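Right, I'll just put the structure down here and ask away after.
A single protein chain has been removed from this complex, and every other one stays in its place.
Naming follows writing order (A and B), and every chain is counted from residue 1.
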Amino acid sequence: MTVLAVQDLGVRIGARTIVEGVSFEVAREQTVGIVGESGSGKTMTVLAATGLLDAPGARVSGTSTLGGDEPVQLVGARPAVLRGVHGSRIGFVFQDPGTSLNPLLTLERQITESLETHRRVTRREAQARALELLDAVGIPDPQTRLHAYPHQLSGGQRQRVMIAIALACDPELVIADEPTTALDVTTQAQIIELVHTLQRDFGTAVVWISHDLGVIGQVADEVAVLRDGTVVEQAPILDVFDHPRQEYTRDLLAARPVLDVAGPHPISDAEPLLDVDGLDVSFTVSTPVGRSTVHAVKDVSFAIRRGTTLGLVGESGSGKSTVAAALTGLVTPDRGSATLAGADILGVKRSEVRALRRRIGLVFQDPFSSLNPRSRVQTSIAEPLGVHKLVDGTAAQRTRVAELLEMVGLPADFAQRYPHELSGGQRQRVSIARALAAEPDLLILDEATASLDVSVQARVLDLLARLQDELGLAYLLIGHDLAVIRRLSHDVLVMRDGAVVEHRPAEELFAAPEHDYTRALLAAVPPVRPRAAT
Amino acid sequence: MSAPTVLTHPIARFVARRVLYSLIVLVGVTVVVFALVHLVPGDPVRIALGTRYSPEAYETLRSASGLDRPIVTQFFGYVGSALTGDLGVSFRNGDPVTVTLMERLPATLSLGLAGIVIALAIALPAGTYSALREGRLSDAIVRVTSQFGVSVPDFWMGILLIALFSTTLGWLPTSGYRPLFSDPGGWLRHIILPALTVGVVAAAIMTRYVRAAVLEVAAMSYVRTARSKGLPPRVVTFRHTVRNALVPILTITGIQLATLLGGVIVVEVVFAWPGLGRLVYNSVAARDYPVIQGAVLLIAVLFLAINLLVDVLYAVVDPRIRLA
Partner (left out) sequence: MTTTETTRVSSWRLLARNPVTAISAAVLLAVVVVAVFANLIAPHGINDVDVPDALQPPSGGHWFGTDELGRDVLSRVLVATQASMRIAVVSVAFAVVVGVTVGVLAGYRGGWLDTVLMRVVDVMFAFPVLLLALAVVAILGPGVTTTILAIGIVYTPIFARVARASTLGVRTEPYVAVSRAMGTPEHVILRRHILPNIAGPLIVQTSLSLAFAILSEAALSFLGLGIQPPQPSLGRMIFDSQGFVTMAWWMAVFPGAAIVVIVLAFNLLGDGLRDVLDPKQRTIAEARRAQR
């Protein structure tokens, strides 16, 4: 039985067409996945289809019918009608659990709100239902948690509460907009499981939006691929994964970093380049209620050989970025040593520091804030040239910058541009060029591709692999995405809560992980084949 | 887990930090206030005596103010006396400074409080309304009006109000003060114009902050969540938007009240209001340093105390602090 039937949906804001000609249907106990990269209009589509769109000047066309015993036309419906539907027949789960819950209200209140609005229940009955829901979504000790506030829960738990809120009035349909994107991989797997179970138990229809095909593969029965506001391909999940008809879909599938792909060629005879021993870092954070100490890195040791990549894997809070900060002098470690080709990089004197800084390049995650918005590309890339006095004169600088741009696959005239004139992927390439300008031995890449669209990410990873081959660079590749790590790493180091969990050659670790945590991390990565295939 | 003591409670820790911080600032304030007299180029006592100068009067006043002792001794003497409530004596008329300050304090406090009440009564509804109608004509009207309010000198507004309501219409007195408890009717009639003057300008400033606070909250994801639950618009507005905006608005109110205490100086002069502000003005004109010092110290202390109170309230109201 069709729960939601969307026909020829369109959204226009002013003169711009955001969404056009979108149609899909969701049936009971079925999940429709809507997948697309940023700017594809997937959120707009769903908000328009459910009558929740609130952009000024937006005009919605087409039809969207909520089915069942009392069908309701959602497009162009009166606000009172929509209010009757939202929360009671359609539930919503949004992306950011950190800010989607009102910080001043208890969890109980936030769940019972919709119950009080849509159902005739007494306070006591509402409370009982809230308790039931918290239990159903897997919150431990629900009785106490009823009176807790959102900030007392973890990100994963907050998302569970969002799901509980969405399900409070037993809706026919749940809209989930990137619900796991902001969560750790292990938490993401748990939430996906939870939604499956609840869907089975309550027979809810689900529309799941994501940019991650791997996640969609795990949750959807039918998939609609969106690009620039129109549906490019739409079919049952297995058809889309096994027999994609459109080139764009094929590109999206191919661009996914998958665990099953081969890593780089093993290099056996490389000499050690970076040697880290017993690194230990703590720092104090001040909160309104006082200072507390965070022991971010606990006795970490590893080595990186010349021309190879060490993948440093960990979820948020594992301390992996702090390791990078310690190696580049941005944070002072309490204990430990680190040598680069024999030279001590931690205890070094101010006068000798600059020569050593040359040999380590740094690339960060966020393409928007990795470049000074007020400097042209030329200035940013040439900075290390000036600091280390590597070339003489402006003309030589310009030539070298042009060379570097070419190396990273950008045209030489980009040198005159400002960062805001470049795309995210292009900005990351400029950051890489800047890091290469000093001709370093080691490049530290801290989540360098995590903020990029999947297709762009694939191209940047190819570039990094090529540069490693051509220039003999060593990489310290820091990230949480195991598939990315697999693609480039010769050796892998897994961190958790500041300590080393496992440290082995990549082939061995991915084939036969020894530690439970590593196993859990690997298991949580969405597999290549969609769930429906198993 | 060890038994929770008072000090482990998050509110207690928060309050303790804020009190400590306030005390440090207070020490700094005291140093500055103390330094006022000693930064005067020339001899403060001679300047203060002016035409009444005579060698005996000079010596008397000098030793009475303790200005003949070494600086460090003077400082600790000043602090010590201040802690016991003795802030010296006026250069002008020899009255104990503390007494004079206490006489004048109630008038300023009533004016300040009346002003802030008027300001809130205007700013809260106007700012909220304006934020919820963002971009529309009503929002533009509120914003332009509050811009005007911020740009108007308060003394000018006071004079114009007197000209209109007192001199021309004769409805209200031009100046003076009646204590609240002995003559409530008179108190009201005398306080309306000065409170309006203070309040309207403060309202203009606060409307902008209220609007910014409500806008910031309205853009928050949890407001979208509230809408997605199909809650009635009034509930979304009040329980989710305005109520969450009250927390930052509380902070701004406190800061504004504290600022008002110093800002009423000019209004007090215009309306001949017998408060601390007018006292400071007269003392500056007469170079009556002990009174200036005392008044500045008192106002700064009030300022810090109000800010501290606001912070504590904030800690109590916001569960993120209360249950950190």
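Descriptive notes on the structure:
The working rule: a residue touches a chain if its C-beta (ideal position, glycine included) is under 8 Å from a C-beta of that chain, and two chains touch if they have at least 3 such contacts.
Quick caveat, the model's predicted, so the values are computed rather than measured.
Listed by label, the shown chains that the missing chain touches in the whole complex are A, B. Of B:12, B:67, B:109 or B:159, it is B:159 that touches the chain left out of the display. Of the listed positions B:63, B:93 or B:147, the one in contact with the omitted chain in the full complex is B:147. The residue touching the chain not shown here, chosen from A:109, A:211 or A:398, is A:211. Touching the omitted chain from subunit A are residues 37-39, 181-182, 211, 328-330, 353-354, 357-358, 360-362, 364-375, 379-380, 383-384, 387-388, 420-421, 423-424, 431, 434-435, 438, 450-454. Subunit B residues in contact with the hidden partner, per the touch definition given at the top, are 24-26, 28-29, 32, 36, 39-41, 147-148, 150-156, 159-160, 162-163, 167-168, 209, 212-213, 215-216, 248-249, 251-252, 258-259, 261-263, 265-266, 269, 280-281, 283-285, 287, 289, 292, 296, 299-300, 303-304.
In this text, only the chains that are shown with their structure count from here on.
Chain centres here are Cα means. That of subunit A falls 48 Å from that of subunit B. Remark: subunit A residues 52, 54, 56, 79, 82-88, 91-92, 94, 96, 99-105, 113-114, 117-118, 149, 151-152, 162, 165, 287-290 touch subunit B in the complex.
If you check the complex, the residues on subunit B that touch subunit A are 10, 13-14, 17, 135, 220-222, 224-233, 235, 239-240, 243-244, 247, 315, 318-321, 323-324.
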